[in-house]
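Chains shown are a subset, placed as in the full complex.
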Amino acid sequence: MNPIEPIGRLSESWRHCVGTGRLNLALRSDYRESLALVQRDIGFRHIRGHGLLSDDMGVLRMSTVDNSTRYSFTYLDQVFDSYLDLGLRPFVELGFMPSALASGPDTVFWWKGNTTPPRDWDEWAALVRAVLRHLVDRYGLAEVRTWPIEVWNEPNLPGFWKDADQEAYFRLYEVTARTAKDVDAGLQVGGPALSPGSDDWWAPFADFVTARAVPIDFVSRHAYSSGPAQEIPFGTYQELTDPSGLLEQFTAPRLHLAGTALAGLPVHITEFNSSYRPDNPIHDTAYHAAYLAPVLLGGLDLVDSYSYWTFCDVFEEVDIPTSVFHGGFGLLAHRQVPKPTYHLYAFLARMGTWVLERGEDHLVCADDNGRVTVLAWQPVGGTTAPAAAERHRVRLTVPVTGPRAFVRRERVNEHDGNAFAAWRELGRPPSPDARTFDLLRDCARPAVEHRSLAVEGGRVVLDLALARHEVTFVEVLPVTPTEHAGLDDRRLLGVSDDRLVAEHER
Amino acid sequence: MNPIEPIGRLSESWRHCVGTGRLNLALRSDYRESLALVQRDIGFRHIRGHGLLSDDMGVLRMSTVDNSTRYSFTYLDQVFDSYLDLGLRPFVELGFMPSALASGPDTVFWWKGNTTPPRDWDEWAALVRAVLRHLVDRYGLAEVRTWPIEVWNEPNLPGFWKDADQEAYFRLYEVTARTAKDVDAGLQVGGPALSPGSDDWWAPFADFVTARAVPIDFVSRHAYSSGPAQEIPFGTYQELTDPSGLLEQFTAPRLHLAGTALAGLPVHITEFNSSYRPDNPIHDTAYHAAYLAPVLLGGLDLVDSYSYWTFCDVFEEVDIPTSVFHGGFGLLAHRQVPKPTYHLYAFLARMGTWVLERGEDHLVCADDNGRVTVLAWQPVGGTTAPAAAERHRVRLTVPVTGPRAFVRRERVNEHDGNAFAAWRELGRPPSPDARTFDLLRDCARPAVEHRSLAVEGGRVVLDLALARHEVTFVEVLPVTPTEHAGLDDRRLLGVSDDRLVAEHER
């Protein structure tokens, strides 16, 4: 149907999953309003966050009267119900350890997730079984079989798993995976959710699950491209590698598992971002959107998913944010203020079905109805790369199935669609009032342009001048003018008068 | 509180009233959604339309069984309830004639409003009494006393009142006014709702009510500035006078009543627009907004109200519109697509409390909290004036109560904030699908710019370049930057790097 043969269908791996702050935060109103907006504009398929089993979810309770155990789903149900209501499925991360089952006092984050192994493996298995059975009872087996179940988070780091004890993690993995399969053989279980820099775990992990025939349905790893934290009060700066560094991390699991029994498994990058710090203002910038554009495109066919960490700034790993813009991971700042990277994702969500062309600074897609879309950006290269030019030009020729084309463009850059820029101009108010929040959301809208172009030879030429750090979205719609006898815009004042007609229409 | 002494408070006469298609249309969903939007963004105080007593409102019913009469308010209540729910009060126009009470078959408009005098004056009085008593019962006396009650519409035209019979109208006025005062002496009654070109009615009307001591609380007239219709199929072109011609019409009642007993009464321009035709595409243009800007400002202190005819394109006087843009009077096209003139009104609604400065192409206001607003436009002069230049420059100096200013501007012109322009580029689809309506509403948003300016001597200079036929709204907010130790936008990549900082911030 399109005059040009498409390269192929646009993969959905880019929106297979998104990250979230700990699950308890999903009880919040600001969080839910943000997630509803994200789903309206982007439409992720799964969501993954820490803390499903942490004390503030209340899943494992022990009576102070008789020490009896009760599994309780008061909050878990509220959280998962709300996800499903928004068209999202859980990407279940089993962790951290309930205090009542912990073998020690070690915790991670301001919100104190316990990071120690269970003091009793049978009780751990009983907990896993109770949770999964409840999920199957409540949401149905067919549904829960589509939810990946990941065992713990970054066990290779002592901050997340006591002593980064590999043997203990393998046992945790085995007990958990066998319990899950015991609940239902169709449940999908995987791990080991490694942090960057720990690829030495792949070989022993593969050996372990192979040797003991432990069930495994997918493998997972994280990817970040920032250097050491340079802290300031309530904030952090960091150097960034070239964005290609993230794609290299995406490929690592397949590379390291080649030749093992795990070689063919799905690979999920269950967290990725530039900086791994929730207080690095780079996350709030247009630069960040331009930086991630080639990563979103580059990852499409590398892995099964890469989950942006995280969808919004309702997040408390390093304490409560002290300012609306504070360098959080979120696509959205508090109270639904979109950041430039939000628009990058929203643009990609509108790209359509078929890929026509890909380049280092653009992607062209088309729908069956003749609508053509373009995503273009100014490439940036991290800390050591030369500064981006003030302008970046992208010139494309795209097919149009009609005599004319309506071309609409949305721009996000250092000025347009940039709430962070407006916030700085407003004097960086830490806690804006309602009117200023309206203003920020308003300034966060991409700048919009539209025009009419004549189609020649079935194509139009798009000559796009991008401002610094710009990400641009273009929509080209085929137009067939309606005939209307007697209409003449020059006569709007009752006599022929060119001034009432736009220049390109004359 | 403002560094400059204001000239005075901004009068609210510009939004005292707005016009609507016949009242039966107020039952419609599209109408109500449009009115809700208008009230959110503009906030008129009253609303006036024809047809309160016409057959399609069902107020006067006669049984086919026994010829008994019943006054019924099934629809009237729905309509007035909906107005009050939206914060609007009726500006009651009593007309046209119910068929059961008409003295002849003459009608006006596609929807056939009967334009003949009552066949029985007592029955007319009984009808008026029944309607007003019902309103007082349902909405309360205190409320209904705030609703002006206007007797008929343009009785000086034979199309609206059989034979334009002055004597018969005066009788209608007298019977109606006395009946209203009989229901409650505090009800406000007026007329004669003259069309342009009929100022010869003023003297005899004043004589009549004076001589017979007929109650009268206000006088009313209409104003239009277009010449004869130059019809095309399903459309019309017309010449327009200079906008000042409308202001002259506004002043006519006071001029003609000077020296009479009616000299001091409130004057309501109960209809005004450029063209009096609901199929003249001039209503859809940016030119129209620029044309009306000086009228809205000029009328502020001339009369008590001037009611734009009409708030939306749900309107059927010359049959059902055949296309979304069809030259209707509306501030909104069907399905809530704003036209440029809508923005003119919405801008004015955001101007604030105090007038600082007025000029032929601008208005400057301020609020008590230091917010300064500017409305600026390119003056245009009707059909015979020279074509407007491609650019119009407005340079203003405005006071700011802070070290810096955040300046935000919204622009509506031949391209920006102009759904009509986008619709033409889309090939003029008569009946767009939902996606195209979204696109039109999106293209109807004003273009937005913002920046930060340093304040010098308590003032900033605004140098505004307006495009052809532009109406611009500027908001200037005083800014006091928040201190934040350690923050340095140049370090966003971990090292000092100017490229991440907007130019004006360096």
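Note that the chains take the letters A and B in the order they are written out, and that residue 1 is the start of every chain.
One rule holds in what follows: a residue touches a chain if its C-beta (ideal position, glycine included) is under 8 Å from a C-beta of that chain, and two chains touch if they have at least 3 such contacts.
Everything quoted here is computed from the prediction, not taken from an experiment.
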2 chains shown - copies of the sequence in the complete complex: 4
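Definition applied: only the chains that are shown with their structure count from here on.
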Averaged-CA centre spacing for the pair chain B and chain A, given as whole angstrom: 46
In the complex, chain B residues that touch chain A: 227, 230, 232-235, 237-240, 281-282, 285, 287, 323, 382-383, 387-388, 404, 406, 408, 414-415, 421-422, 424-430, 439, 442-443, 445, 447-448, 450-452, 468-469, 477, 479-482, 484-487, 489, 491-495, 497-500, 502, 505
